[in-house]
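Apart from one protein chain that is not included, each protein chain of the complex appears where it belongs.
Think of it as A and B in the order they're written, each chain with its own count starting at 1.
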Amino acid sequence: MDASASGKLWLRVFVVGIVLVLLAVPQVAGRFWQYLTLNILLLSLFSLSFNLLFGMTGLLSFGHAAFYATGAYATALFLRTGMVPLLPSVIMGTVAAALLAALIGFFCVRHTHVYFAMLTLAFGMMVYAIVWKWTPVTGGDDGLVGIPRGSLSIPGLFTIQMGPLAHYYYFLTILALLGMYALYRISRSPFGLILNGMRENAGRVEFAGISARRYLWWTFTIAGLFAGLAGSLMAPLESTVAPASAHWAKSAEPVMASLIGGPFVFAGPIVGSLIYIGLKEVIVRFTQYWLLIFGAVLLILVLGFRGGVVGFLLRRVARANVPLSPAEE
Amino acid sequence: MVGTLVYQGLVGLSEAMYLWLVAAGLSLIFGVLRVLNFAHGSLYMLGAYLAFYFIRALGGNFWVGLLLGPVVVASVGWALEFFFLRRVYQLDVAFQLLLTFAFVLIFDDLVKLVWGPLYQSVSTPPVLSGAVLFMGRPYPVYNLFILTVGSLVGLGLWLLLERTPWGTLVRAAASDREMASALGVRVPRLYTGVFIFGAWLAALGGALSVPVHTISPGMGESIIIEAFLVVVIGGLGSLKGAFLGAVLIGLLHAYGIMYLPMFELALAYIGMAIVLIIRPWGMFGVREA
Partner (left out) sequence: MEALLRAEGVKKAFGKFMAVDGVDLIIPPGGVTAVIGPNGAGKTTLINLLTGRLIPDGGRITFHEQDITTLSPSERVRRGMGRSFQLVNIFSRLTVHENVVIPVLAHRRLAGDMFRSLDGLSDVHARANAVLEQVGLLPRAHLLAGQLSHGDQRLLEIALALSTDPHLLILDEPTAGMNPRERVQVLEQIRRLAGEREATFLLVEHDMDVVFSLAQRIVVMHQGLVLADGMPEAIQQDSQVRNVYLGEAVLGEARTSTLAGPVSDVILDVRQVNTYYGLSHVLHDVSLFVRRGEVVAILGRNGVGKTTTLRSIMGLTPPKGGSIQLRGQEVAGRPAYAIASLGVSYVPDDTRIFPDLTTLENLRLPTQVLRRGNGRWNIEKVEAIFPPLRDLKHRKGRFLSGGEKKMLAIGRALMADPEVLLLDEPSENLSPLIVRMLLDALERIRKGGVTILLADQNLKFAREVADRAYILEKGAIAYEGAMAELWRDEEVVKKYLAV
């Protein structure tokens, strides 16, 4: 067995191990740890969807929370009717986010990277403003409260109430893992390679016979879809959705997580999410100014560690050929 | 009816002036340095807070605050360019954006840390308080003052860029940095200068807003978003575009509040979407490679 095959085997064992640990958490840990784990999972999914754009395609979005919030609000609205069960609510919330992403993406992918960053931030804050102002639907400043978790059921077969955190824990964990797995598959698909090609050299992709703009639009929509899934899963967990979920400070979270972990390796944003939430847990015990700390962290990452933690480890420890940044000589 | 239209237009125009000062610096910096400064709104906010600080600390004199606030922010701008931005010019554009974004986070919390999260305000200086009757309505003297300052800055910018030696260098470096360097222009120093100047403009806008707008840690973010709308509409890198874009957004807000209060917010975005479809590079923008 050569080195890479044994590496792959170990990786699989490692992933299975993590999944088993995740499934065991409600059995061995209390609400705090369950809650923390779920938050890490949500941010991981959210960050991976962001990184489909940034790490793979090279497009830096500062408005990704728009889709997260859309998923969250839409799901909350369906659940609050009391008529729609949990799973269809989550699915419809996710679809709503994807539709919005398709609309906004249409404007954003037609331009240079500078315009893309600017437009995503602006459109993101448009969603924030709408959420804030459209009080009859979104609850305005207060947001939506008292969102029921509903139940998971197949009529005539079974019904599981999602009220208890442990029940919802499994629902969220499984869907989040499925979402992450789907993103992983995309990164390993022909489409994923084309995205990497576009990050390196969009003009050349065009001369391979591929319409770069159309592919970017698809990517933007898919990224919005998975951000929407993360938001949709968040709403019932918290049982409230606030406008803050659409704010640019929320959009900054996947940016941070991806950069901390390393945007050029698939697992980077996951590791980054773990570190980000862990750090934040610690920092908020000392100061409420955690954005200040993370701003400084971001500064250091940009100036000195553009490969993130995972990139750093792979380069220094495994001596692997990991690119540092999309276009660095 | 006509009276209302004209009056509301004047209200919109005076609000447009703050936006113009920020968008002008943003566009100027992008035009010369090719860097989009996300932290430009934060510089506006810093300008407001520092002006507020100096006014309070130095016995309530508005003019001292207006002078000192922007000067301090200009030196912050110097530090930003000299110690940080300089290191990322050769990197991918994403990292330039991320660097300035990091400063958005830092400045936002720094302001909260120093001045607290609450709203602050100072009163209008006596000379500029009160109102004049305009078409039967009271129009604040301060708005007239802002309109004058905004127009003067526009005129001054035009003179500076078109009629002074420094302006020639700036325009030369903006269109061909390499050739400028071959003719002896010390481009790095020029970059620093332009960034300082852009920062000063933003801070001036912030300081000017102190008597009429409440000062809060969120003010930087709302102005930068609007400034983005302005430069997308006007064309990133064009000062003429920044001015007209700011006026357009100001008027859209003023009339929107009056006639379409539900959609007031959406109007600017709809305007931007239309421009993006018809003229993707903005009214006065140039296509970039």
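Everything that follows uses one rule, which is that contacts are C-beta pairs under 8 Å (C-beta built on N, C-alpha and C of every residue); 3 or more make two chains touch, one makes a residue touch a chain.
Computed from a prediction, not measured in an experiment: that's the story for all the values here.
Undergrad: What are the shown chains that the omitted chain is in contact with?
TA: A, B
Undergrad: Which of these touches the unseen chain: B:13, B:68, B:105 or B:172?
TA: The missing chain is touched by B:172.
Undergrad: Which listed residue (A:82, A:155, A:190 or A:304) would be found touching the missing chain in the intact complex?
TA: A:190
Undergrad: On chain A, where is the contact patch with the chain that was removed from view?
TA: 185-186, 188-194, 196-197, 199-201, 203-212, 215, 218, 222, 321, 323, 326, 329
Undergrad: Which chain B residues touch the hidden chain?
TA: Considering the whole complex, chain B reaches the absent chain at 165, 168-169, 171-172, 174-176, 178-187.
One rule holds for everything that comes next: only the chains that are shown with their structure count from here on.
Undergrad: In their shared complex, at which residues does chain B touch chain A?
TA: Residue positions touching the partner: 30, 36, 38, 84, 87-88, 90-95, 97-99, 101-106, 108-110, 112-113, 221, 225, 228-229, 231-232, 236, 265-266, 269, 272-273, 276-277, 280, 288.
Undergrad: Which residues, counting only chain A, touch chain B once they are in their complex?
TA: Counting only chain A, the residues touching chain B are 54, 58, 60, 62, 107, 110-115, 117-119, 121-123, 125-126, 129-130, 133, 248, 252, 255, 259, 289-292, 294-296, 298-299, 302-303, 306, 325-329.
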